[in-house]
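Of the protein chains in this complex, one is absent; all others appear in place.
Our next item is subunit A:
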Amino acid sequence: MASQAEEIAEAARVRRNWLLSAPALTVLALGALGPLMVVLIYSFLEPGDYSGVRWNFSLDGWFQIFFQRDIFDDTVGLADAHLRIFWRSVKLSLLTTLTTFVFGFPTAWFIATQPRGRRALWLFLITIPFWTNLLIRTFAIMEVIRNQGLLNSALMALGLIEQPLQIMYTDTAVLIGMTYVYLPLMVLPLYASIDRFDFTLIEAAYDLYASRWRVLRRIVLPIVKPGIIAGSILVFVPSLGAYVTPRVLGGGKNMMIGNFIDLQFGQGRNWPLGSALSMLLLLIVGAALLAYVRVSNREGPHG
């Protein structure tokens, strides 16, 4: 039977493909996936005396994310300090998503409505900052917002303020920084969906006496919705896991989840809590990305 030969050939093909992929998978297993598994295991262990872990099973790492035990009477209460950091992370990430959308949507629209030949250049202008070192971009925005920076100097020269505005080391600084850093991630998917937009629909709406606001709300927004969702997730996910921007612009006090995880492996010396926090962050990000995949599949093969 020919089918047996086919089966052997098929098995050989699968083996060849796995063998060719094996070196890449090995590097990834050693340099990323394996260590992530270790973090998962560590999240279920007891903290060691100074750092590290003791090999006893414990759910304390996960428990301590949300709750704390009173040292004296052993009562359980909510871990306010932790919840404040989560709330700040979620709030700043949502605000970042919103502000990048407010600036990103008109920008994407502007690029998509340029003459065909010029669009590539505008897109290139968006991509350059996107590929520029995150740390350098964070420095750059710091030059603008610090006390003797560009913004304060300009406002003082104009006589609008007498004292420099203290923006650095506040939540506002982190918000400005993240908006600046993640704006391209909002513009690019929005552009992709506006680019495919059929502008004759708008023409038809205007012919039917729709107002501009109505056109925007009833025609444009529903059609580019997949792009909006994609952009929002692409901004929200890295914002939630941000580390460099809050560390540089927010200073020590305005921590986000990323910095809080770092703290557990440094001064905090609570590796199981740090591990549990890492896994929680991973779960949230995973859920958001899963939503993204579902949206882009619904959008069709181009998404």
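As a working rule, contacts are C-beta pairs under 8 Å (C-beta built on N, C-alpha and C of every residue); 3 or more make two chains touch, one makes a residue touch a chain; residues count from 1.
Just so we're on the same page, contacts and distances are computed from a predicted model.
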{"item": "Identity of the absent chain, which is to be given by its UniProt protein name, from \"Acyl-CoA dehydrogenase family protein\", \"Spermidine/putrescine transport system permease protein PotC\", \"Mg-protoporphyrin IX chelatase\" or \"Aspartyl/glutamyl-tRNA(Asn/Gln) amidotransferase subunit C\"", "value": "\"Spermidine/putrescine transport system permease protein PotC\""}
{"item": "Which of A:V39, A:I85, A:L188 or A:V224 contacts the chain that the document leaves out", "value": "A:V39"}
{"item": "Absent-chain contact - pick from A:Q148, A:Q163 or A:Q267", "value": "A:Q148"}
{"item": "Absent chain, residues of subunit A that touch it", "value": "13-14, 16-21, 23-28, 30-36, 38-39, 42, 102-104, 106-107, 109-111, 113, 124-129, 131-137, 139-144, 146, 148, 150, 180, 183-184, 187, 199, 202-203, 206, 212, 216, 237-238, 240-241, 243-244, 248, 258, 261-262, 265, 271, 274-275, 278, 281-282, 285-286, 289"}
